[in-house]
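Here the structure comes first, spelled out in structure tokens, and everything after it is commentary.
Rather than the whole complex, this shows some of its chains in their spots.
All chains are identified by letter, namely A and B, in their written order; residue positions are counted from 1 within each chain.
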Amino acid sequence: MNEEATNGETFRFPLRVYYEDTDAAGVVYYANYLKFMERARTEWLAALGFDLAEFEQSHGVLFVVARMEIEYRAPARLGDRLEATLRLIELGRARMVALQDVRRGASALAQARVTLGCIDRGDWRPTRIPAVLHGRLEKIR
Amino acid sequence: MNEEATNGETFRFPLRVYYEDTDAAGVVYYANYLKFMERARTEWLAALGFDLAEFEQSHGVLFVVARMEIEYRAPARLGDRLEATLRLIELGRARMVALQDVRRGASALAQARVTLGCIDRGDWRPTRIPAVLHGRLEKIR
């Protein structure tokens, strides 16, 4: 658990662009920024002390993206060293909203607003974010 | 060229969900809807008479997603037969906006508003949509 990295701060996760991430235009394929952002969400939870796979399993929930707005500003290229970031900006009972970007140095290549919903693993319906996580998130909002 | 399918109409492209599209939650992974929508954009252009790869090469342009808003409503599952759709709603000189969804039967599983930019292949800057395509698109808006 890395308090400094997450408390009131923007969480940052380092990435490198491999061939798998690129397309024939010579840049990172647009859908792959969503993979980068998902990695950052998983690592952000890990930094808060929660292993996503274990947590979802033991609490019978799944976190799903309900909505996303993403702006592509500049291309990332093969070999680039990037960062995917996350900052929590809203926290509801069954939803949260995060700002995420993928940046190279100081320059944001893609910026997104991501709404995550907590759902029941069984019936796939909205359910409360488990208290142990909700309590932890309230402190860093 | 399929006039009926595109002129003032919503273009539809059939899809099937394979293992490659799914994730450990048992559903289509959220980034893969963007792949489905890109396939539909390519096939829409093909239906209008334009081979994307050839067109971009010969005109020295690329079409890139500049912005996307996507709402995930219900999950698609392994083996599902889906449709990815496209309807052009705005046409500028270097930009266009399309509504796209991924649906199973009458039910939209994911809905998006996609802003596409036309850029110069060399300097990666906005450039006019080549006249032959712009003229064709004006007729179907």
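Basically, contacts are C-beta pairs under 8 Å (C-beta built on N, C-alpha and C of every residue); 3 or more make two chains touch, one makes a residue touch a chain.
Bear in mind that the values here come from a model prediction, so they are computed numbers and not experimental data.
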item	value
Complete-assembly copy number [criterion: all chains share one sequence; 2 shown]	4
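The definition used in the following text is that only the chains that are shown with their structure count from here on.
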item	value
Residue ranges of chain B touching chain A (in the complex, touch as defined)	24-25, 30-32, 34-35, 38, 53, 62, 64-72, 75, 124
